[in-house]
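One structure is given here, and the rest of the page talks about it.
Missing here is one protein chain; the remaining ones are kept as they sit in the complex.
Which chain is which? They are A and B, in the order written, and residues in each are numbered from 1.
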Amino acid sequence: MAVNASRNDFASGAIFVALGGYFALEAMKYDFGTPFRMGPGFMPVVLGGVLVALGVAVAAKGIGKPDAEAPPAWPWRGIVLVLGTILFFAATIRGLGFIPVVLISGLATALSSSRNSLLSSLVISVGLCVLCMLIFVVGLGLLVPWVGPWLRF
Amino acid sequence: MKSFVKILAAGLVAGSALTAAVAVAQDYPNQPVTIVVPFAAGGPTDTVTRLVAAAMSEDLGQQVVVQNVGGAGGTLGAGQVAAANPDGYTLLLHHIGMSTAPALYASLPFDPITDFAPIGLVTEVPMTIVARRDFEPATLEDLIAYVKKNGEDITYANAGIGAASQLCGLLFMDALDTKMTEVPYQGTGPAMTDLLGSQIDMMCDQTTNTTSQILAGEIKAYAVTTPERIAVLPDVPTMAEGGVENFELGIWHGLYAPAGTDQAIIDKLTQSLQKALADEMVGNSFAELGTYPVQASDATPAALAQKLEGQIALWAEVIAAAGVEAQ
Partner (left out) sequence: MDLISSLALGFSVALDPVNILYCFIGVLLGTLVGVLPGIGPTATIAMLLPITFSLNAETALIMLAGIYYGAQYGGSTTAILINLPGESSSAVTAIDGYQMARKGRAGAALATAAIGSFFAGSVATLLLAFFAPPLARAALNFGAPEYFSLIVLGLLVSIALAHGSILKALGMIVLGLLLGMVGQDIYTGTPRFTFGVRELFGGLNFVAVAVGVFGIAEILRNLENEKEREVGVKAVTNLWLTRDDVKRIVMPILRGTGLGSILGILPGGGHILSSFASYSVEKRLSKTPEEFGQGAIEGVAGPESANNAAAQTSFIPLMTLGIPAHPVMALMIGAFILQGITPGPNVINEQPALFWGIIASMWVGNLLLVILNLPLVGLWVKMLSIPYRVLFPAIVLFACIGTFSINQNIYDIYAIAFFGILGYLLIRFGCEPAPLLLGFVLGPLLEEHLRRAMIISRGDPMIFLHRPISATLLGLALLAVLIAVLPSIRRKRAEVFVEDD
């Protein structure tokens, strides 16, 4: 890109502005209160405003200072598979139960590395499943069904 | 897709549960029973539950496991048990918060009365009205006059919305028809710290938390909230002695199963609870906490149901009068 500015500073500034803006705007709905009795909205509105200002400052500082290094490639496969696995784990741990969820999660995460083949990923996920069962369910007494109610007949 | 699987699965579970229910009651319990405590491990409710669970394990011949599901003033754990399979293997031990939840939380995912099958009352922990060591009033009468006179100049610590200490304060202000400045804390521990350091004036809390400090002379005790004086604090008068009638408050604890649990199982659990409460070890441990097990006649489904209904009505009124909104 030919823009004479730091892409990193712009991006992080934008994240700060967006999040600060969200917190401040959402907090406007809460009672602001008075200095004596500050309401639940007081601190978030103030801090959200500060964060927006900091975001603008961060971005402004990046003007005229383009990044020295080219940005690294996006690890799309990793992002989708790792985050997808975590979401899958959360959504199904109660329903599917420990064994199926851990097996599938282990397999999917292992596959997010291009260094793992399907076979090595399978081995990893089975190994991890046994290990996790021993540590958490047998050792620490985690109360989770082996196989969840969705799969029971 | 996921919700479809869920519905399908839920249907299958419900169907199989119905047919199995009859057979289940006879050999109950044939696997470990879980009691959910809707608060963090180590708190007073958790302690009470673990003591009772240990005694019930012996009686039932199966392990009774305590599981802590904390959050949202106890409503998360209660909600989880309300939705659990009514097979007698998932129970709930909750305190007075069961009766205040409807007034404090909008859109509760459960109804304390229709979603649970009561098993019995467990204990009722007395409350004490205490103040910093150097607080002016000398006696309960002095205190009442002082609070009426100084009102909002007095700072009153509580452990946050819906906490026992807040409920007690609301009731106290209601009885004296005055308002003090409420200072909420994240739990009674920090509140007690500030009381010990004379950063604030007053508090009302369970004997579990206050007895040792009172006996050591670190804080002043003005009254207990029971109908009669209690054994561990024989010098502290009751509210009635100070001329405040109908001020009775205890943090009562009850044991529940999800609604729809087989009656035979409930009966078995009630018996087991009564045996546990009669256990000498449990009695001694409760005494250390400044409380006592309830009479066998109160460790029954009927007594708990009656308590729950009465308290829901009472707190709905007190909480609304105090202007606290449901969230």
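In this text, a residue touches a chain if its C-beta (ideal position, glycine included) is under 8 Å from a C-beta of that chain, and two chains touch if they have at least 3 such contacts.
Everything numeric in this text was worked out from a predicted model, so none of it was measured.
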Contact residue for the chain not shown (choose from A:63, A:118 or A:135): A:135
Those residues of subunit A which, in the complete complex, touch the missing chain: 8-9, 11-12, 15-16, 19-20, 23, 26-27, 30-31, 34-40, 42-44, 47-48, 50-51, 54-55, 57-58, 61, 71-75, 77-79, 82-83, 85-87, 89-91, 93-94, 102, 105-106, 109-110, 112-116, 120, 124-125, 128, 131-132, 135-136, 140-144
Absent-chain interface as seen on subunit B, which is shown: 40-44, 46-47, 50-51, 54, 66-73, 75-76, 79-80, 104-105, 107, 109, 155, 160-162, 181, 183-187, 189-190, 192-194, 196-200, 208, 211-213, 215-216, 218, 284-285, 288-289, 324-325, 327
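What we mean here is this: only the chains that are shown with their structure count from here on.
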Whole-Å gap between the CA centroids of subunit A and subunit B: 37
